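Report on the following structure.
Here the complex is missing a single protein chain, while all its other protein chains stay put.
Moving on, here comes chain A:
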Amino acid sequence: MINKVIENADNAVADIPDGATLMLGGFGLCGIPENCIAALLKKGVRNLTCISNNAGVDDFGIGLLLKQRQVKKMISSYVGENEEFERQLLSGELEVELIPQGTLAERIRAGGAGIPAFFTPAGYGTEVAQGKESREFHGKMYLMETWLKADFAIVKAWKGDTAGNLIYKGTARNFNPMMATAGKITIAEVEELVPAGQLDPNAIHTPGVFVHRIFQGQHYEKRIEQRTVRR
């Protein structure tokens, strides 16, 4: 089996250049690649375009990259949890492109699946439709949306093996499986890395073909945004 293992996060992101387009998995702070974000901070790479459903919070996730002014443009569906983001956006330091969440997910899926464009009803008749082709199918209007790809897709999984196969846990799956398919180079960080053959092939969510580099991350903080409990 082809071995995809790379030693650590620093090595995994070592060749990411200034100006690269990145996909970063996660929904809110759930399922984000914490180790690679820390390595990108350390490396100080700049002018990044980041495709991620959210933009982290002020002191965690992509928010940390924003704080260090490493991000030129965010492509997201919802960015409401980040004050530094707001400040940079209003001052014109940061570009942002907002995309309906399902359209974002499907554009990434299409990028990985070799589908250059598709039609969706989401956003028809709204400002999202500006400049896009619309077409009627069976009496309903749809917008044409195009695929999204990235120079590097950075995903987080629960378990992975040396062949790059991945299994996600809970709702930490979210955008990670599609992003894993849409990177020219896909980097996976996992909580537990095992030798090929130890994961049940029936249970694999992302087959190893999509993954180019894999490493076992450490010290996962897994911060919770809205801790809600019942008594």
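Methods note: contacts are C-beta pairs under 8 Å (C-beta built on N, C-alpha and C of every residue); 3 or more make two chains touch, one makes a residue touch a chain; residues count from 1.
One rule holds in what follows: contacts and distances are computed from a predicted model.
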For the complex's missing chain, which UniProt name, "3-oxoacid CoA-transferase subunit B", "Integration host factor subunit alpha", "Heme exporter protein C" or "Zinc protease"? "3-oxoacid CoA-transferase subunit B"
Which residue from A:P33, A:P100, A:G183 or A:G217 sits in contact with the chain not drawn here? A:P100
Quick one: say which of A:V13, A:C30 or A:I62 touches the chain that got left out. A:C30
For chain A, which positions touch the chain that isn't shown here? 27-31, 53, 76-81, 86, 89-90, 98, 100-103, 105-106, 108-109, 120-128, 158, 169-178, 205, 222-231
